[in-house]
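Here you go, one structure.
All protein chains but one are shown at their positions in the complex.
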Amino acid sequence: MSHTTQPIRTTEPVNFSEALLGKMDRAIQQFPEGKQKSAILTLLHLAQAELGWISVPTMDKIAEILHIQAIEVYEVATFYTMFHLEPVGKYVFEVCRTGPCMLVGSDQLIEHIGQRLNIGVGETTEDGLFTLKTAECLGGCGYGPLLQCRHRFHEHLTPEKVDALIEQYRQGTIEPGAL
Amino acid sequence: MVKVTIDGIEVSVEPGTTILNAARQIGGDAVPPAMCYYSKLPGTGGKCRTCLVEVAAGSAADPRPLPKLVASCSTPVQDGMVVNNKTSERVHNNRGGVVEFLLANHPLDCPICDQAGECHLQDLGYEHGSAKTRYEEDRRTFDPIDIGNKIKLHMNRCILCYRCVFVANQLTDKRVHGVLHRGEHAEISTYIQEAVENDFSGNMIDVCPVGALTDRTFRFKSRVWFLKPMEAERSCTKCCGKAVVWMFGNEIYRVTARKDKYGEVEAIDQKTAWLCNDCRFEKKDASEWNILGPRVINRQSVIAQGKYATTIDKPVKRIG
Partner (left out) sequence: MNNRKLLLEHLEVPGIEGIDVYVKHGGYNTLEKALKKMSPEEVVEEVKKSGLRGRGGAGFPTGMKWSFLAKPEGIPRYLVCNADESEPGTFKDRFLMEKIPHLLVEAMVLSSYALGANTSYIYIRGEYMYLLEILEKAIQEAYAKGFLGKNIMGSGFDHDLVVTPGGGAYICGEETALLESLEGKRGNPRIKPPFPAVKGLWGCPTVVNNVETIAAVVSIVRDGGEAYAAIGIGKSTGTKLISACGNLVRPGVYEIELGMTVEEFIYGDDYCRGIANGKKLKACVPGGSSVPILPHYLVTKTAAGEDRLMTYESLADGGFKTGSMLGSGGFIVFDEDQCIVRNTWNFTRFYAHESCGQCSPCREGTGWMEKVLHRLETGKGQLHDIDLLADINKKIEGNTICPLGDAAAWPVAAAIHHFREEFEWHVTHPEEAQTRNYGLIQQPVVA
């Protein structure tokens, strides 16, 4: 298996809404003069919440806003796991797979969700609604198995609960947990 | 001045000197190998762990040994410190472990690598490696990419020393490459294929300890040991113009900076003699250089092969 990082080239210009730019500005203001780079993770989170994923033009724009070189944003965005560097579904199910969750059935949960949505880990449903990902320890070890979607934890999951959850997301009745 | 003893040899150094640099003042076997530290690039070091040494006594004031081996390139000496490098079995074992890690995913494609013969990983493997690998897994692979029309990046060979990133930060006005992803997926890349175009970007090739960054103008032209390294200079408005030109007959195959016995670009008149891209890539005609004479090469080096036969080639300067 051979690979070289080849980001998906989108030449489509990105548009940050006024509201997003306002939030970004407030995040930058939290740090001392000249230390605006500290806001980079907040900016990436905010951009992802609005745009769904982090494209190269998005990163370039963040570099511009922070007055840093584009490579500095690429380096950071690829280091942290929460940023989707490829397009994803509207709802990304990130299922914790680490030890404590595995002890209480995360392997079976991941398999169940995959079957229910008819996708594998890392894939997106054809309707573009759901992406299934696995995550390392999400910090809910006593409440597993669990998943996170749009900053909301869904804990103590069973196959029945997950089926109901998928339905609720389809109906659009679950608000993001944050941002 | 503080006194430190390395492999039984005492040396007095300025306070704040690292163990590695104190060892370099002693020279010889007392000097730990360094794959990522580069004295001319502030901030480098600490990463490859090949320079690990044993501190048998922390200082005169507190002579207890340090529990862990320490990276000699980034640990300052203390007065009365006692360090074991070559004399420590523990250092030898653990350094062997580090070399095994560095080679685990390395392609071992020396026969087709332009760096062969002047590769620090080869030297390190020769000293500390084992004849047989225990790594049975698939090696991680990357496609080679061009970064600009002069530099080739073979990420497969990279040991992630970060030196080239420091070169871009410290010698050029814009950095377009860096370290992406993390863990065993970490790689040097530009992310979006962008050319590294800068007057001093070619120095990345000289600081690379392995064959990850090579000179596209020299690619597959010759094994380095078939060439004759000659000290040369030219007047250049961008850099010092002091280089080594690697010749075959009257033809210049490649141009590199002048390097010292640790493989680092030499300081000339107390300034590191970095080369500009013009001198490195564009000046391949012998008439463009004032050729001073043959460069002295360590007799143990493969590059020295066949180069000591004549007495006519009088070395310009001895570098150890």
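The first chain written gets the first letter, and so on, giving A and B; residue counts start at 1 in each chain.
By our rule, a contact is a pair of C-beta atoms (placed from the backbone, for glycine too) under 8 Å apart; a residue touches a chain by one contact, two chains touch by 3 or more.
Computed from a predicted structure; not experimentally measured.
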Omitted-chain contact residue, chosen from A:Val14, A:Met82, A:Leu129 or A:Ile174: A:Met82
Which of B:Ala71, B:Leu153, B:Val244 or B:Ala257 contacts the chain that the document leaves out: B:Ala71
Residues belonging to chain A that touch the chain removed from view: 30-32, 35, 37-42, 44-45, 66, 68, 72, 75-76, 79-83, 97-100, 102-104, 135-144, 148, 151-153, 177-179
Contact footprint on chain B, counting only the chain that is left out: 45-49, 52, 67-69, 71, 74-76, 94, 97-98, 100-102, 104-105, 134-135, 137, 159-160, 179, 181-186
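Everything that follows uses one rule, which is that only the chains that are shown with their structure count from here on.
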Where chain A and chain B are represented by their mean Cα positions, the distance between them in whole Å: 40
In the complex, chain A residues that touch chain B: 1-5, 7, 9, 56, 69-72, 74-75, 78-79
Residue ranges of chain B in contact with chain A within the complex: 138, 141-143, 145, 155, 174-182, 187, 189-192
